[in-house]
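All protein chains but one are shown in place.
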Amino acid sequence: MIKFIIKRLVALIPVLLGVTLLVFFILDLAPGDPAKTILGEQARPEDIAALREEMGLNDPFIVRYGRYMFDLVQGDLGTSYKTRDPVGEEVWARLPNTITLALTSTVVAILLALPLGIIAAIKQNTLFDGVSMFISLLGISMPVFWMGLLLILFFSVKLGWFPVAGADQGIKSLVLPSVALGFMHMAAIARTTRSSMLETIRQDYIRTVRAKGLPEHEIITDHALRNALIPTTTVIGLQIGQMLGGSVLTESVFAWPGIGRYMIQSIQGRDIPSVMGCIIIFAIGFALINLLVDLIYGFIDPRIKAQYK
Amino acid sequence: MSENAKKDLTAEIKDLVVEFRTDYGVVQALNGLELEIERGKTLGLVGETGAGKTTTGLSLLRLIPNPPGVIVSGSIKLDGKDILSMGDKEMQAIRGKTVAMIFQDPMTSLDPVMTVEQQIAEVIKLHEEGGQAEALKRAREMLELVGIPGSRGGEYPHQFSGGMKQRVVIAMALACNPELLIADEPTTALDVTIQAQVLEMMKGLREKYNTSMLMITHDLGIVAEICDKVSVIYAGRVIEHGTLEDIFKNTRHPYTEGLFNSLPNLEDRQAELKPIKGLMPDPSNLPKGCAFCPRCDYAMDICKTEKPGRTYRSDTHYVECHLYNKDNIQEGKVKSR
Amino acid sequence: MNSVSAVKENEQISVKKKSQFVDVWKRLCRNKTAVLGLVIVSLLVLIGILSPIIFDYETQVIKTDYSSTLQPPSAEHPFGTDELGRDILIRTLYATSTSLSIGIVTVIVALAVGLVLGSAAGYFGGKVDMIIMRIMDIFLAIPGTLLAICIVASLGNSIMNLIIAQAVSATPKFARVVRGAVMTVRDSEYVEAARAIGAKDTTIIFHDVLPNSLAPIIVQTTLEVASVILSIAGLSFIGLGIPAPRPEWGAMLSGSRSYIRDYSYMCMFPGLAIMITILSLNLLGDGLRDALDPRLR
Partner (left out) sequence: MRKRTLRVFATAMVLSLAASLFTGCSSGNKQGSSDTTQGGADTTQAAGGSGDASGSGAASSSGKDTLIIVTANETPSVTTNLHNAVAGDYLNRMTHNCLFYMDENMAVQPDLVESYENPSDTEWVFKLKQGVKFHNGEEMKAADVKASLELCKVSPDVSLYGTSTGTIEVVDDYTVKITTDGPQSGLLIDLCHHGNAILPAALIESGHDFNKEPIGTGPYKLTAWNKGESLEFEAFADYFKGEPPIKKVIWKVIPEGSSRTMALEAGEADLIVEVENNDLSRLADNSKVAVFNEGSTSHNFMMINNEKAPFDNVNFRRAIDAAIDKNAIIQVALNGAGTVADSMVPDCFPGTTNEGAPTYDVEKAKAYFAESGLNAADCGFALICSDDTKLRVGQVIQSCLKENLGIDITLESMDLATYLDVTATGDYDAAIGGYTSNSLLAYAQGVYHSDSINASNKTRTNEPEIDALIEKIQATVDQAENEKIVTEFNLAINELCPQVPLYMRNNVRAYDSGLAGFNLNAGGNTYYDWMSWGN
């Protein structure tokens, strides 16, 4: 098992290397001079030139990339063009917020989605099935920022239950963003749960279990669910990854001080080291989640566990 | 071979009608099926794919998937008790205990995420006294019984070969010593050599436990090997029923005859194979008269419009075909024209 | 005798192919929600085609009219007007063509590239597979939205760049689906048969493998159009979407978000339009999946 984890982590290195090169290259295509953006509309050419030199912007692509990678392997994410603070610090300060939001919305999504998907599958083609799948479809179809604004409008402005924005009121602050983000992801998870439950329920082994005389609820919990969880886990893993990305929008609607919003600000400010830092963190997070999902598979599915040698 | 006294029946199906109501139309899976399984005996249920064999097996456990399957009418009795009027709890008590079933495909019949001993223990725990530990011990014993080392009980199905999986399924089915064992093509998915082993083992176990058995198969060889009586099923109806001898030696129904003609004859390899022409009729749109009529070499006008009634050749042997009546039924094999 | 039976067999095969299509179609038609999805999607496509013909872009779609800004829905303007006095109904309808065409073009591009890469990886396996999929892994290692954001931010937000950005982040998904589908088909008997009679690799891929891997690809395509449209709306929200004044639902929503409280109708209609589009594409996609994979029914 540990060997498997190490193998996976090692396999991650070339991917991350590719990611850095890809993103560094894409961002390098961007027009606009970071120095100019920092100094603003009123800057003088000599100040811009001085700043460019200071930031090492005059070197060729390869040199800049090489320098970046040299620092990166030493754990240094570089210095933000905009704040002149280490990117690592900037990202680190915001990371807990993004993780908190991703986790709570995942919990919200799973808590809603699993029962919804399971019951919908068991009561296939009933009203409950129809309604819950319609709700799920809504979750997929509604743009998350629209949903966010409507939630704010209703629960914060009209009812005054939750704060409008920010993260400074603890759990109260967390409710609306988690619900908005969670609702969106609940949809995908519920649908997968339902369809994999449906598929599982039709499997021969479920019939076998039934023929043993097991009560229906035990069939669901002991056999069907456990098998249906395998594809569901995949989707949950993918969804958390998407949540990392999708939190960009949610974070800006709810003024959530996370990495997603930071990345958008950095992109607009051509703060390339910060953007790189965010992307690397996202990519690592994404990869770790996938690894975690694979490990969870192992616990659910012995066939997969056998491969973790 | 006549039986006068009231037969000791483990299972009795009378006039069973099962429909599958799908978006695509209503499929008549069983059309007034009749079946009797005597205690300690083995009934062979023979027919083509789609004739309703598996549905018959499942209906004995009341496991026809609903929706879309609906038992429209008829009765199913186990030990004289009508299971159609039973509650879910009662039915659950019967499944695995009174009646057990071996399914067609051992590859998919086992839960991939549970160890085999747990899967066997599950049924024991449900129906027998004793706790988890006791059940696991019994499960391992059952594994040994079917020829698998008990020590492998902690493994998962994917670690077993097809034949071994089927042994596990059989062990599971026999774990609670059921009165009736339904074996749905238990060897179809297996290699020939494994088939023979499994079949031998089943025979042995049947004798050991004096279990009644419903052997669902399309393989007449297996029937000859293991069955006491045979019901030939076509389009959801038993069209010929009799003892092994009745069916094999005194074949009456053209369809049964067709089944035999489809078998290669080892003694006479020059003999032409005469497969039954055409395919099973669309079960959602059965012919008005005899269901076999469109494929029957002997079809008459009446066959197209009227369903044939039952004609008895003896107490144990009957056939549903317009070719026969009380007078000509004894005359031997299907008359030729 | 032999030739006759061969002809017959051929006939049977073609009949079978046709009937397979008819079967799928029939199954689709039996699924009420899928039909609903199909009807709405067709309607949207129709609107998308017709609205640029019916409405004049210069005078009806982007022309500002300060005498009638921010009017609530009325008989004259059924969806009301926006902050520049433009009719929201016309803009919403017109945006259908923008959103759908971008969604479709993006998916076609991504599909084309994904098909080539995925089928090459799936069919040849080995090193080819490894190299292609490792590269795809790099793209997949970055959440799609973020990758698209980076690309649009770098290239500038034009329709062209939006399509590129979305296509780049969608391609690996297609490549994966195609690869998976191809790999399951690759080792099947009929492909082995084709190989046995000496067919060329490309012939096998395009004649035998791909047509038989279509089901998951079709489904993925339908759903991807939906996700592209949604994603563009998201990009618009952070100012990286379709450049004004061309109407696009996401951009309209984004532009109306400061009016959401007093003039909520402004964000209702584009929001609903997105919702209906995504909803119907999803219904259709689900229906297609069920129709193509009858096991689930």
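Residue numbering begins at 1 within each chain, and the chains themselves are lettered A, B and C in the order written.
Convention: contacts are C-beta pairs under 8 Å (C-beta built on N, C-alpha and C of every residue); 3 or more make two chains touch, one makes a residue touch a chain.
What you are looking at is a predicted structure, and each value in this text was computed from that prediction instead of being measured.
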{"item": "Visible chains in contact with the missing one", "value": "A, C"}
{"item": "Candidates A:Pro14, A:Gly32 or A:Pro115 - the one touching the absent chain", "value": "A:Gly32"}
{"item": "Per the touch definition above, residue among A:Tyr68, A:Tyr205, A:Tyr262 or A:Phe282 touching the missing chain", "value": "A:Tyr262"}
{"item": "Given A:Leu21, A:Ala165, A:Leu291 or A:Ile304, the one touching the chain that is not displayed", "value": "A:Ala165"}
{"item": "Contact set of chain A toward the excluded chain (per top definition)", "value": "30-45, 47-48, 50-51, 54, 82-85, 90, 93-94, 97, 149, 152, 156-157, 160, 163-168, 252-255, 257-258, 261-262, 265, 268-270"}
{"item": "Touching residues on chain C - with respect to the absent chain", "value": "62-64, 66, 69, 83-84, 153, 156-157, 239-240, 243-245, 255, 257-262"}
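Everything that follows uses one rule, which is that only the chains that are shown with their structure count from here on.
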{"item": "Middle chain, criterion being Cα centroid separation", "value": "C"}
{"item": "Pair with more cross-chain C-beta pairs in contact, given A-B and A-C", "value": "A-C"}
{"item": "Rounded Å distance between chain B and chain C, as computed from the means of their C-alpha atoms", "value": "49"}
{"item": "Approximate Å spacing (C-alpha centroids) for the pair chain A, chain B", "value": "53"}
{"item": "Chain centre separation in whole Å, for chain C relative to chain A (CA means)", "value": "23"}
{"item": "For chain A, residues that touch 2 or more chains besides their own", "value": "202"}
{"item": "Footprint of chain A on chain C - complex, ascending", "value": "134-135, 137-139, 141-146, 149-151, 153-156, 226, 230, 233-234, 237-239, 250, 253, 257, 260-261, 264, 267, 271, 274-279, 282-283, 295-296"}
{"item": "In the complex with chain B, residue positions of chain A that touch it", "value": "125, 202-216, 222-223, 226-227, 300-303, 306"}
{"item": "Chain B - residues contacting chain A, complex", "value": "58, 61, 63, 65, 67, 88, 91-97, 100-101, 103-105, 108-114, 122-123, 126-127, 156, 158-159, 169, 172"}
